[in-house]
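Notes follow the structure.
For this depiction, one protein chain was excluded, whereas all remaining protein chains were kept in their positions.
In this document, chain identifiers A and B correspond to the written order of the chains, with residue numbering beginning at 1 in each.
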Amino acid sequence: MCLAIPMKVEQIEGPTAVVDAAGTRRRVHIGLVDEVAVGDYLLVHAGYAIERVDEAEARRTLDLLKQLDVEAP
Amino acid sequence: MLKHLDEYRSPELIEALRRELAALGPEPSNLMEVCGTHTMAAARFGLREMLPEGVRLLSGPGCPVCVTPTAEVDRFLAAGALPGVILATFGDMLRVPGSRSNLEGERARGVEVRVVYSPADAVALARAEPDRQVVFFAVGFETTAPTVAMALAEADETGVGNFSILCAHKIIPPALKALAVAGEVNVGGFVLPGHVSAIIGSRPYEFLAREHGVPCVITGFEPADLLRGALMLLRQRREGRAEVEIEYSRVVRPEGNPRAQAAVERVFEACDAEWRGLGTIAGSGLRLREAFSRFDAPGRFGLPMPEPFDPPGCRCGEVLRGVTQPPECTLFAQACTPEHPVGPCMVSTEGTCAAYYKYRRTEEPEP
Partner (left out) sequence: MSDDAILLSHGAGGERMARLIEEVFVAAFDNPTLGELGDSAVVPAQAGRLAFTTDAFIITPIFFPGGDIGHLSVCGTVNDLAAAGARPLHLSAAFIIEEGLALADLKRVVASMKAAADEAQVSVVAGDTKVVPHGAADRLFITTSGVGMVAEGVSVSPARAQAGDAVLINGFIGDHGLAVLCAREGIELDTPLQSDSAPLGGLVGRLLAAAPDTHCLRDPTRGGVAAALNEIAERSGVCIELEEAALPVREAARGACEILGLDPLHVANEGKMLAIVPEAKADAALKAMRSGPYGEDAARIGRVMEGPAGRVQLRTVLGTRRIVDRPVGEPMPRIC
C-alpha cells in the first residue's frame, strides 16, 4: 500500500511528467502535487506522484543522522 | 545511485543508529508497525537484528491487500464471470484467497485478469477495449485512494464509460483506534505509515497520544528511517512523553497533502468495512459518493455482497493484534501455508505467520 520511491522529473507535459530512477523511466500523473519543476524529486506510487521530496528537509535529516555517527565513541 | 533512497542505507549511518539504540539499554517493549511496506522493509534489511534487547517489532494489520476479506474477493471474482468483463488488479491481489478460489485460480479457468501497475493503466485498458467492461479492484489505504480518485476523475472527464471499480479501500486511523481500545497488547509505541501520512498528515493520529498515551512516530521505509523511528519512540518512552512525531519529514507535513485529500473527498466517503481477521471496524472503509456511483461495479452489474466467510480456526485477528504467536493457531503450517494461505498473516509474504514459517522450516528460531 505504501510502495513509493523518489523519482527525478525529467520532462513535464501538462498533467504528466516523465520521471526517472537510475535510468528506468515512466510517465506519471502529477495532479496531486503542486508546482512541479524539472529536477524535482517526486514520491511516485502506482503511477502517480503523491508528494514532492523536500530537499532541505532531506539534507537536515541526513545531517542529523551524520551527527550520530560523529558523536559515537 | 538512487537519490533520496541509497543515502538511508549507508552502513555507517545504520551502525551509528544501532549504537544509539543499544546505548538506551535493554528495554522490554513492543513497537508495532501497521504498514505492509514496513513489514517488508524490516524483513528485507533484517532490521530486527538491530533493535536493542527486549524490543520487539510487531506487525499489525497494515497490509491492505491481506486484510481484504474473502467476501470482497468473491465479489470481484463474480464480476469476472460476467460476459465481456476484463478484471484489472494490482499484482498483490493475485493470491489473496476467496472462499473457493483466488484471482490466479480464476485466471487459469479463463477469466481475463490483467495486472496493472497503476489505476491509470486500468482506465487506458478500458479506452483501448471499448467493447469490453474493465472492472478494477480498488484496494489500498490512503496512499492509494488518491490515485484511484484521480483515475476515476479522468474516466469521468474523458467519457470512459466502460470502466468501473470494486471499492475495497480502507483507512488506517479507525483500525488504530480499534487496536488501542482493545488494549490487549501492551503496544509501547506505533511506527506509523510514512506514505499514508504523506497524504493524511499527523493530526489524525493525535488521539493515540492524547487519549491513549501511546508514543507515535511517522516513519519512512529505508533502514535509517526505521531505526531512527524506533529510536524516537524509545526516547519518548524513556522520557515519559506521548506525542506524534514525524521522522519522515522529507515527505510528510503535519497537514499532509491537501490536494490529495481533496481528490479523495470529491470521489469517496467513509463507510464501515470488514477487515480479514479483525471483523467490521466502523468508518474504516471508503465507498463511492452518489455523484460517482455509476463507476461502482457492484451497482452497475448487480453484484450482491457474498456472505462473509470466516475460515474456521483462523486466528489472524489475534496474531495481528500481537496477542497470539503463529504456532498457537491450529491451522499454522497445516491447512495454512505460504502456498495455500488462509489468513492475511500468511497471505503476506512477510506477514507474521509467513515469516515464522520461513524461519521455522530451516530449524532456527525467528530472529
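Everything below uses one rule, namely that a residue touches a chain if its C-beta (ideal position, glycine included) is under 8 Å from a C-beta of that chain, and two chains touch if they have at least 3 such contacts.
Not measured: the values here are computed from a predicted model.
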Touch partners, limited to displayed chains, of the chain removed from view: A, B
Residue among B:Ala16, B:Val65 or B:Cys345 touching the omitted chain: B:Val65
Absent-chain contact - pick from B:Gly46, B:Gly161, B:Gly283 or B:Pro327: B:Gly46
Identified contact with the non-displayed chain, of B:Arg9, B:Arg56 or B:Arg109: B:Arg9
Where the unshown chain meets chain B, residue by residue: 1-2, 5, 9, 11, 14, 36-37, 40, 43-47, 49-50, 63-66, 88, 90-92, 94-95, 104, 114-117, 121-122, 125, 139-140, 144, 223, 338-339, 348-349, 358-359, 362-364, 367
Where the unshown chain meets chain A, residue by residue: 1-3, 5, 7, 18, 20-27, 44-46
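The rule is short, and it goes like this: only the chains that are shown with their structure count from here on.
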Distance from chain B to chain A - Cα centre to Cα centre, in angstrom: 22
Contact footprint of chain A on chain B as seen in their complex: 1-5, 7, 12-13, 15-17, 19-20, 35-38, 62-65, 90, 117-121, 140-141, 143-144, 146-147, 150, 193-196, 198-199, 221, 224, 228, 249-252, 257, 259-260, 263
Complex contact set, residues of chain A against chain B: 1-6, 8, 21-22, 28-29, 31-34, 41, 43, 45-48, 50-51, 53-55, 57-58, 60-62, 65-66, 68-69, 72-73
